[in-house]
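A quick write-up on the structure given underneath.
One protein chain omitted, others in place.
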Amino acid sequence: MKLYLYGIIDSSDRIKDSIYGLEGASVYNIPFCDIGAVVSEINQPIQGVTEGAVLEHEAVTEKLMAKFAVLPVRFQTIIDGRDNLLSMMQSYYKDFRNNLERLRNKIEFGIKVIWPSDKIKEHITNTYKKNDKKVSISDDSSNKRFMRDKFEKYELDEGFQAKADKFINVMDTFFSKFAAEKKLKKLKTEDMLLDAVYLVKKDDLDNFREAFEHIKSAHAAFKFLFSGPWPAYNFVILPKNSNLLKDSKQENLFDKVIQHQDLVGANKI
Amino acid sequence: MHDVAIKSKEVTLLEVLDRVLNKGVVVSGDIVISVADVDLIYLGLKVLLSSVETMEQLRAAPITGPMQEPK
Partner (left out) sequence: MTINRVVETDFPEEFIEEMGKTDDVLPKKIDANPENVEKGLAKLVLTLIELIRKLLEKQAMRRVEAGSLSEEEIERVGETLMKLENKMEELKQIFGLKDEELNLNLGPLGDLM
């Protein structure tokens, strides 16, 4: 029986609401100690990534988010049978529990900011031109001209980075007031000043939104994107490549070798 | 207004995709039958995103002329 996994929740109870997932199948909770794996049975292999399937998957995690702490699972994670699912839960139990504790009653918001990088650069260049203290390199040789051009580019870049830092600092200070955790990406592209995710307590939802609106209105020349609430996709911390699953497979092979030796006599190696 | 609606749908989809394909819990090992192989379906996604737009346009377009009989 193939089980499509949506998320891990902090409950071993039955899910009372009717939730439907991929293939219109019923979504239910498979308990393990005090947590659970939320799954639905799946028959057809998913034909790549489709808009429908992706949105269906996301809809399930959002419904779960309303009632439980959820660790959202990556799209198209299909486990081969209930036994394997339970052994997975056993392997990851501590990690799952720790994350659930940490993320309980917290939700994720995404904020992206686009700024007019061309105008910013123009402004910086003009400022440098006006600056009396500026460094001047004589241009009486091609090497010196090369250096002068390089230096101008360097000044522009330094100024650009400093401006970005300044703006991000202002914004982040505001948003962080209501955030337990955050992840910021500065200048993913020249125009994408900030790509950030914040982990906010459910109680602080309105305050956070207010902080966003304030920053938005204070930066009329910038373009903003606000998304959320999301389950904490960006804030689950798991050790990479848990070896527990690999070890368990090796253990089985080892057992099989021993069994084989027993059958053929221990002397024959 | 209609165009903005399509674009809004697209940006929403991108936000969802970024999360469900790249983030969240990753379970690995032999017990996992299938995990979205994102790299191989890249082209599929590009087509998918433009198809959202095409679909909206097709829905909006009026049907004129006689219906063709399927061959």
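Should a chain be cited, it is by its letter among A and B, assigned in written order, with residues numbered from 1 in that chain.
Please note the rule applied: contacts are C-beta pairs under 8 Å (C-beta built on N, C-alpha and C of every residue); 3 or more make two chains touch, one makes a residue touch a chain.
None of the values given here were measured: they were computed from a predicted structure.
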Neighbouring shown chains of the undisplayed chain, as defined at the top: A, B
Identified contact with the non-displayed chain, of A:Tyr28, A:Tyr93 or A:Phe224: A:Phe224
For chain B, residues in touch with the removed chain: 4, 7-8, 10-12, 14-15, 17-18, 21-22, 38-40, 42-43, 45-46
Chain A residues touching the omitted chain (full complex): 62, 65-66, 107, 112, 114, 135, 137-138, 141-144, 146-147, 150-151, 154-155, 185, 188-189, 191-192, 202, 205, 223-230
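Just so we're on the same page, only the chains that are shown with their structure count from here on.
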Centroid distance [mean C-alpha coordinates] between chain B and chain A, Å: 21
Residue ranges of chain B in contact with chain A within the complex: 11-13, 15-17, 19-36, 38, 41, 44-45, 48, 52
Chain B contact footprint on chain A (complex, rising order): 2, 5, 7-8, 45-46, 48-51, 54-55, 57-58, 71-81, 84-85, 87-88, 92, 110, 225, 227, 230, 233-234, 236, 238, 241-242, 245-246, 249
